[in-house]
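Written out below as structure tokens is the structure these notes cover.
All protein chains but one are shown at their positions in the complex.
Per-chain numbering from 1; labels A and B assigned in written order.
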Amino acid sequence: MKIAITVSGKTLDAPVDQRFGRAPVFILYDTKTRSSEAVDNSQNLNAAQGAGIQAAETISRLGAECLLTGHCGPKAFRTLSAAGVRVYNGASGTVAEAIAAFEAGKLAESSGADVDGHW
Amino acid sequence: MRELVVISGKGGTGKTSLTACFAVLAKQAVIADCDVDAADLHLVLTPRVVKREQFRSGHEAVIRPDLCRSCGLCREHCRLDAVQMHDGQSGRPRFSIDPVACEGCGVCVRFCPEHAIDFPERACGEWFVSDTRCGPMVHARLGIAAENSGKLVSLVRRQAREIAEREGRELLLVDGPPGIGCPVIASITGATAILAVTEPTLSGEHDLERVLALARHFGIPVSVCVNKWDLNPEMASRVEVRAASRGARIAGRVRYDRSVTAAQLQAMAAVELGGPAAEDIRNLWDTLNHFPGGKNASI
Partner (left out) sequence: MTVAIASGKGGTGKTTMAVNLALSLQGPVQLLDCDVEEPNCAIFLKPRIDASESVGIAVPHVDETFCDACGECGRFCRYHAIVSLKTTPLVFPELCHGCGGCALVCPTGAIHEELRSIGVIEQGVRGSILFTQGRLNVGEAMPVPLIRALKKKKRTDGIVLLDSPPGTSCPVIATLRGSDLVVLVTEPTPFGLNDLDLAVQTVRTLGMPFGVVINRSESGDDGVLRYCTKESIPILLEVPDERRVAEAYSRGETAVEALPHMRELFGIFAARITAELEACRRTPLPAAGR
């Protein structure tokens, strides 16, 4: 399956970006083929409104089934849930470390947003 | 990082004067002026602009007269009364869009049968990153008659937070806008604490109620300060009792003192000039920083 991880950087050893909506890049990782690609999210860096929603749409379009990130706001969370994407807040370290933690079952699936929304 | 946002509901209660004092007393804070359509904090903190950027947000519809066939469909669809009809030449009316009324929804653009409506991005203002004697400051100026003030507020806060994170500063001080609408909401979401500044008047009391309700709605702890309390001591107490019953903490009172205006006239914060109100403000700051619940838990 494909999982998406927010990253401040472009590679697997870059740190997980803690903010979902405005993370500059997503890494899309295929757990079966173990391949990954970096997807640009810079359009949302300075989006005035709806960055989280837009980012959620991107994640959904990429076919990710899970999202690993630091924090996710309520509108983004609602959009991701509607798209059937499972959200794992609290991911940290490098992308590779976050993937390993996820695969080892160490990350808990989030049942809601863990930060307030912003405009 | 803690974030204290100073709001009021009612305008003119002294948010900016107090925030300027806090900036001086805090020494290591990042400062954000989120009153983007009537910013005044810079008049006291005298920032040196280091970076300035355009703020672009949303779109506006512009009719191309050379392509327009005067069908009037845009005017029929527009819910903002933004499409104006004027007498034109050769008996056909001319249509134009009032940029002040247009909200950039795109309906007219989409449904114009001649594709005669352009939809450029709107330049709504500017934002700045500056140095001040109290620390880095992020501020902005919303364009005249522009909208999207809430979004500009969000941008200012975001930039200020990034500076705080980058420089390891522990406190972000935000001078908020008046009211309870979108710029205020944009200035408080995710803050760690709110200080609501009010005055000992019926208007102040009424407006404070709504601000406290807003803070409750967003689940942010709020403290209250009655400014110019001695104009009506009975009302000051009443406001405090009411606020406390709504779950707010009473952080202190500041008396009416002309030296606050005198300081403003000299581009200084009241605590830099001294005087009775300055003393009250120092005590207020002290109280805000030492509410029970752990070190600096209140802010």
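Just so we're on the same page, contacts are C-beta pairs under 8 Å (C-beta built on N, C-alpha and C of every residue); 3 or more make two chains touch, one makes a residue touch a chain.
What you see is a predicted model, and the numbers here were worked out from it, not measured in a lab.
Shown chains touched by the hidden chain across the complete assembly: A, B. Listed residues B:106, B:120, B:247 or B:274: the one in touch with the omitted chain is B:106. Within the whole complex, the absent chain has one touching residue among B:59, B:242 or B:282, and that is B:59.
Contact with the undisplayed chain is limited, among B:4, B:180, B:196 or B:281, to B:180.
Counting over the whole complex, subunit B has residues 8-13, 16, 36-38, 40, 43, 58-59, 77, 79-81, 84, 86, 100-101, 103-107, 110-111, 142, 144-147, 149-150, 177-185, 199-203, 206-207, 210, 213-214, 217, 231-232, 235, 258, 261, 264-265, 267 touching the chain that is not drawn. Interface residues of subunit A facing the missing partner chain: 49-50, 53-54, 56-57, 60, 75, 78-79, 82-84, 119.
Going forward, only the chains that are shown with their structure count from here on.
Subunit A and subunit B, compared by their mean Cα positions, are separated by 31 Å.
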